[in-house]
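Complex shown without one protein chain; remaining protein chains in place.
Our next item is chain A:
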Amino acid sequence: MTTALTNNPQARLPALSKTRVAQGLLGFAVLLVLTKTLLPAGLVRPPEWLVWPFADWINALFNFLRDDLGLMHVTRAFAEGVEWLLDVTANLLYGRNRWPYLGPIPWSVIAVTAGVVGYALQGWRLALLSAGTFVWIVVMGQWTWSMETLSVIVVAAPFSILFGLMIGVLGWKSPRFEKILNPILNIAQSLPHFAYMIPVVVFIGVGPKAGAIVTIIFSVPPMIRMTLLGLKKVSPEVVESGHMCGATRWQLLHSVQIPTARTDILVGVNQVIMQCLAMVVLASFIGMPGLGQKLLQLLQALKIGRSVEIGITIVLLAVMLDRCTKAWAVRQPEHFEKGTSWVVSNKFLVIWAVLVAVAFALAQVFPMLDQVKRSQALSMAKPIDAVVDWFIVLIDPVTQWLRWFLITWILIPMRDAYLYLPFSAVLALLAAIGWAIGGLRSALVCLGFFGLIAMSGWWDRAMITVYMVSFSVLLALLVGFPMGIWGARNEKRAVKVLLICDTLQTFPSFIYLIPVVMLFGVNDVAVVSAVFLFAAVPLVRYTIEGLRGVPEALIEAANMSGATQRQTLWNVRLPMALPTIMVGVNQSVMFSLFMVIIAAFIGTQDLGQEMQRALSSTDVGKGLVLGFAVAFMGLMVDHLVTRWASGRRQALGLA
């Protein structure tokens, strides 16, 4: 099959030998599985000498850092600074009794401000969305929780942006530093959320300031990435023109390079804010109050109506923050005609000042515009609950059957099959895949990553994670791929579907749990469904983008060769789109890994569950080992997909 694909005569020979090796390894893996009963125990599960006490070493390292090096004092000092800032924002946003004792700001003022920001950035629609979000929050009586959440974002995001910018600039200045930075960023971006929380709990404790700090740390990597990317993209002529204008290094950086990289840096800001929101919601696990905590409590108590309300709030906030920051990123400067008066050229500032003054004044007269108590709120939880109950009863036969079918016929057999596999066979299989894709190097990379997982001592748990992820991604492929093809049929539809995918991707992962818990209750089926939903979105998106990206000339050539729509799709568009689609598969795997771990709190037996335990017992070593195990799975898939896609791109002449 492989030889048929490679038409290039020079590529045939090495490709053949590569496949031979891969086939050999595959045969070896099959042999190991078939002869499992005869195998020595050391080949079925990692033998004891292979399991190294990584957790103890990490714990020792952390103890050393904390106690002997006194890093604790540094982190505590920083945490206190953050706490002071949190108090300030808490006072302003929801009237916590702290300095400067000014708050709370009337909700109407905040809503008006958000509206004007939206209007200034993009226009009426964004103004309505921004202001509307805050109106919804206050009407639903969630003001305090939402402000608790926002107050953390307001403090954490600037820190992340600043750190990210600084580290990014350093990495760009020193190639050596960048070389060290890259693998760290790769790992950091594939570590599940919980892995960040445990060390923070050790150093800082629990509560809002720990939540803020874990949020800061978690959202720095994308900012570093985008800063680096943006600075590298600045055209050399712009830099040279800066030099020729006699700019010093500092002048060059702050008035030439950073402003020219503005769009990329602002995309970084957008990502930071979205990451912040996702993390703040999850930080409820370490005692961060706000929307996340409420949602967690309500979900655990199966109060669907109220969870849906909070879910909508989080979604609205996410979409609003995303749209606003994106609008800011793509905003281009525009000139005013000469002789424009100050009022016109600063009209947004003027409008804002007037509206804020009006809102303040009105809030004095009508207390409803100042603060709305929960008792005055218009929660719709009861009717939602009623509808949901009715709906659940209505489709109960279907969900019951689906649950039974999935658990008995697919999930349990699949899990047992994964657990049946001797670990040596899994490693041989991965080596075979690696070899087939990227030769010896890739095979070693696969072996390295999974070998380390075997050495961590969490093999069975890891296999359960792998089974859930592979099943969910498979399901996502079966659904997402056809949907993507359907979505790419015409341009109009593609734009619409992409918009929906973009919006869905802004939702913090936690949100996906609400509907599945509603439908399936708290069990494996719910977890798999949530993971599937979360993983399907990038697949649809990249399928559409891949298909749309096929050069028009190729499609015209196919049409003129008399190809039918179907023939064009199978012979021209899909092969050309495949490298892009694989990027979607990659993201899909990453997302499912994250989701499986998050979903652990509704009951799984995989690495996520252990991570939750590590979190509650603040066991840094265990937590990080588990986190790295998850990260390695992601990194291995990432390596394979990237390798394959870049090979494919080269073969297609796209690179």
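Just so we're on the same page, a contact is a pair of C-beta atoms (placed from the backbone, for glycine too) under 8 Å apart; a residue touches a chain by one contact, two chains touch by 3 or more; residues count from 1.
Following the convention adopted for this analysis, contacts and distances are computed from a predicted model.
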- Query: UniProt names the one chain left off this complex as which of "Trimethylamine N-oxide transport system ATP-binding protein TmoW", "Heme exporter protein B", "Sarcosine oxidase subunit delta" or "Aldehyde:ferredoxin oxidoreductase"?
  - Reply: "Trimethylamine N-oxide transport system ATP-binding protein TmoW"
- Among A:48, A:334 or A:491, which one is in touch with the chain left out? A:334
- Message: Touch as defined at the start, partner being the missing chain; which of A:189, A:260 or A:371 qualifies?
- Response: A:260
- Query: Where the complex has a chain not shown, which of A:21, A:50, A:128 or A:247 is the residue touching it?
  - Reply: A:247
- Footprint of the hidden chain on chain A, which residues? 235, 237-238, 240-241, 243-248, 251, 255-256, 259-260, 262, 332-338
